[in-house]
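Omission of a single protein chain aside, the complex is shown with its protein chains in their original locations.
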Amino acid sequence: MKEIRSTLVWPLVALVVLLVFNAVASPGFFHVEWKDGRLFGTVVDIFNQGARVPMLLALGMTLVIATGGVDLSVGSIMAVSGAVAAMQVNAGASMGQAVAAGLGLATLLGLVNGVLIARVGLQPIIATLVMMVAGRGLAMLLTGSQMVPFANRSLTWLANGSVGGLPVPVVLVLLLAGVTGWLLRRTAAGLFIEATGDNEKASRLAGIQTGGVRLAVYGFSGFCAGLSGVLEAANISAADPARIGDTRELDAIFAVVAGGTALTGGRFSLAGSVVGALLLQTLTLTLYNQNVAPAVAPVPKAVVILAVCLLHSPRLRARFGKRTQSVAA
Amino acid sequence: KPSGSSGGGGGGSTGGKLVVGFSQIGADNPWRTAETESVKAEAAKRGIELKFSDAQGQQEAQISAIRSFIAQGVSAIILAPKVETGWDGILKEVKAAKIPVVLVDRGVTVTDPSLFATLIASDFVAEGRMAGEWLVKKSGGKAGIIQLEGTTGAAPANDRKKGFEAAIAGSPDMKVLASQTGDFKRSDGKNVMEALIKAHGAAITAVYAHNDDMAIGAIQALEAAGRQPGKDVTVVSIDGMGFAFEAIKEGKLNCTVECNPLLGPMAFDAVAKALKGEELPKQLVQEDRLFDETNAPAELPNRKY
Amino acid sequence: MATGLVLVALFVAAGAGYENFLSARVVLNLFKDRAFLGVVAVGMTFVILSGGIDLSVGAVMAFTTVFLAKVIGGLGWSAPVAMLAAVGIGVGFGLFQGWVIHYFRIPAFLVTLAGMFLARGMAFVVSPRSVEIRSAFYDDLGERGLPLGEGLLLTVGPLIYLVVVAAGMVVAHGTRFGRNVYALGGNEASAALMGLPVGATRVAVYGVCGGCAALGGVISTLALSSGDPTRGTGLELDAIAAAVIGGTVLTGGRGWVFGTFLGVLILGTIKTILDFDGSLDPAWLRIASGGLLLGFILLQKLIARQRVS
Partner (left out) sequence: MSELLHANGIVKRFGSFTALKGVTFRLRAGEIHALMGENGAGKSTLIKVLTGVHEADGGTVTVAGRGIRAASPREAEAAGISTVYQEVNLLPNLSVAENILMGRQPMRGPFIRHGEVKRRARAALARLGLEVDVGALLGSFPVAVQQMTAIARALDQEARVLILDEPTSSLDARESEELFAVMRRLRGEGMGIVFVSHFLDQIYAVSDRITVLRDGALVGTWEAAGLPRLELVSHMIGKEVTASSGDGGVVCGGGAEAFRVEGLERRGVVGPLTFSVAAGEATGLAGLLGSGRTETARMLFGIDGATGGRVKAGGEEVALGSPRAAMAAGLAFCSEDRKVEGIIPSLSVRENIVLAMQASRGVLRRVPRAEQEALAAKFIAALNIRTRGPETPIGTLSGGNQQKCLLARWMAMQPRLLILDEPTRGIDVGAKAEIEALCGELRRAGMSILFISAELEEVVRNCSRVVVLRDRRQAAVLDGPAISLRTIMETVAAS
């Protein structure tokens, strides 16, 4: 527990530095007002836009990475679930049914990833690469490669409504993160995931169904991606099968790693990933706010990523006199 | 079945059917999908077998697709090039195989103009210019503008930006407050707009989006912020998709510059002529029209895409 | 081994299905069109063997192409000098990434992700749009190559590719550096306890990969006579896929350069099949390419398993 808390410190530090920069560079950054019964301001946007994609994807990705895997297919799964939900409401289904259909198919696709990895024994990067390509095709096939606009009020509300002044996605995603975190620690799932990621062979010999664990985390990652896809579609009242979620897997992986979960698997931190996602979203909005030309925007982005990396560096931390313990391999 | 010579060469055809290869850049937006559909539909109508290749945004993939076309011995090639440069070599190979090439969308810079038969082009710079000129007129030469750029580095984004900025350069009070990429996506258009509304607030009086999708996203963001797109914020975009016409009808979008994706008929006309050996003009520029509330409602029923 | 068999099987099957498929030209095209990817993938193989990953290769390649276009066209450098400089920059960039990864113990994924953004940004800074390269040297080189009869010419790009593959195989298998890369990927702690130069090897591996990425850029400009800051997007995934299909294990320590060579050909063959078919719409095209890739890997696994038992 102590280690986890200490890994959380560094992304938080990076986030605070970025926020302080904004506070100085753009005065209106922290301005939040009450408008039409909801909170309104850049900080709210960070949470709202951050919740819809990076946070959600990072949630699933955290568990996948904790088992030592990776999921490249999240963007494509977003496209599929968004498309399914949109087509369902257009076909007359209720919001609930449409969302359930989208999430169901997304979870199923995640489970397919899981089967390819845990049962067939493909390397995660390859299995999910296949899903990334084919899943995008599936989304386009379902929609005839066209945008699917819809006018279902309750579905649109999912992304644009507010609960107690907070955007619905923020409430939804923080709730999901909280419940997931709680469940993982209440049950033995968290332990099994970490054990599987740290030493799969030993875990199996200790009686853990490592195959089942992997299957479950890819299914969960699919579910999270599905929810993200539904929210993205709800946000613009249309499903965009060809482009939605494109390259967002990198954002998710970045959020997870920045949050202190090692790509090699093992110990994970959901809270860290959420902070990592917020960091990423803050960075994006900062670049918009400073009107950094899109062509050169990658450069400051690279600088911030490197800065986060350096904060994570044991070497540098040792320099600053922080005590660390190293785990012998 | 009859087989073409393995060394390639023009005039190959299967079962008496004409075979034409079409190398498309990608399938990443509705405009491009409409273009693909148009070419496919026209081929079907004329009984031509179409070899379709989707390069998923990679020039290298387009080149290898063209090489495959040569190897298969197609009769003609329609190419929607991703960028203007880098085509000399492959087009020489095509020429050596005596296969005529019809370019669609945009031109290529080549040393030898005989490397392609003709170009059926949209002039992206002109589109940007038309949008800019319209906005200058509409706003009386004074506006605080948010520009939503297309995918960074993409030719339409570069050119539409160039044309627009040239058009407003003469009006000192036309100020671009911020110019950020929305990646041609509706969702990104909305996200960017959401952020920029907070940063620039009431100073925003106009939005120029490089495509209709981003404009729709921006409109949604403006509405959510309590602004009235189409009224207190003028919204201009490019492409002329069906949903843009509807938005104009609803009074939320002010104007869209058409960029006609229905190039199929013209492209196959050109193919037919080229195969007969007719000399074609090097460039058949598409006439891109501008639609605003004055003429859009009338056009709406005619929109096929 | 299994990879090679599958490749041959696929080729024969496709040859039966599509006319003109089984021809020297198609095979030659495979090399021509994938030369840049092949070179990049060899560099990537070394990185993966060492237990790392390099996401910056596509961006480095893009930077190289615009850099060449700029210095040859704009500043009038002689082409060979410019190419050497470009590869030098690639190596230097890779070494720097490797140093950051090793010295600060930061995951390669993050460092090279930053490297990807950095190189891509720099490419746009050099030139925001694609630029032509007009140079007598390029025109001359474009005509040269190894004639294979029937008017077929193995041009310089694919030749470099074959040389790089051969060199990669020799280095990986026959030199201390190569073996140290395997050791590093097998178990870093053990490699260190065995007294192997862990740090130098890791830094060098990223240098090699950066150099290969830049060389891929050089080949790309040879083929296209142009530079483009958007080129090579997603290239890192293709390169990783090629290595992994070829039998290299992503966690490091196991794999072979020749396998990557076959992996590149497999990816190319899949693409060629889809181009020859030409009847699929974009949606089916994606499903089919995913399906073919999966089928390929499954077949390979099956053959490999059969051989064991």
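Which chain is which? They are A, B and C, in the order written, and residues in each are numbered from 1.
Assume contacts are C-beta pairs under 8 Å (C-beta built on N, C-alpha and C of every residue); 3 or more make two chains touch, one makes a residue touch a chain.
Since this is a predicted model, take the numbers as computed values, not measurements.
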I'd like the shown chains that the missing chain touches, ordered by label. A, C
Among A:V89, A:L122, A:I208 or A:A225, which residue is in contact with the omitted chain in the full complex? A:I208
Listed residues C:R134, C:R254 or C:K301, member touching the removed chain: C:R254
Looking at A:A91, A:A151 or A:A188, which residue reaches the missing chain? A:A188
Please output the residues of subunit A touching the missing chain, sorted low to high. 1-2, 186-189, 191-192, 194-195, 198-199, 201-209, 266-267, 323-325, 327-329
List every residue of subunit C that touches the chain not included in the displayed model. 170, 174-176, 179-180, 182-183, 185-187, 189-197, 253-254
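As a convention for this text, only the chains that are shown with their structure count from here on.
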Using the touch definition from the top, list the chains contacting both subunit B and subunit C. A
Using the touch rule from the top, work out which pair, A-B or A-C, shares more C-beta pairs. A-C
Rounded Å distance between subunit A and subunit B, as computed from the means of their C-alpha atoms: 33
Which whole number of Å gives the spacing of the CA centres of subunit A and subunit C? 29
For subunit B, residues contacting two or more additional chains: 27, 33, 152-153
Subunit A touches at least 2 other chains through residues 140, 145, 242, 295, 297
Touching residues of subunit B toward subunit A in the complex: what are they? 27-30, 33, 149, 152-153, 177-181, 183-187, 190-192, 194-196, 198-199, 201, 213, 216-217, 220, 224-226, 243
Spell out the part of subunit B that touches subunit C in their complex, as residue ranges. 1, 3-4, 6-8, 21, 24, 26-27, 33, 36, 40, 50-54, 57-61, 63-65, 67-73, 83-89, 109, 152-155, 158
For subunit C, which residues are in contact with subunit B within the complex? 18-21, 23-26, 29, 32-34, 36-37, 124, 128-132, 142, 150-151, 220, 223-231, 233-234, 268, 271-272, 274-276, 278-283, 285
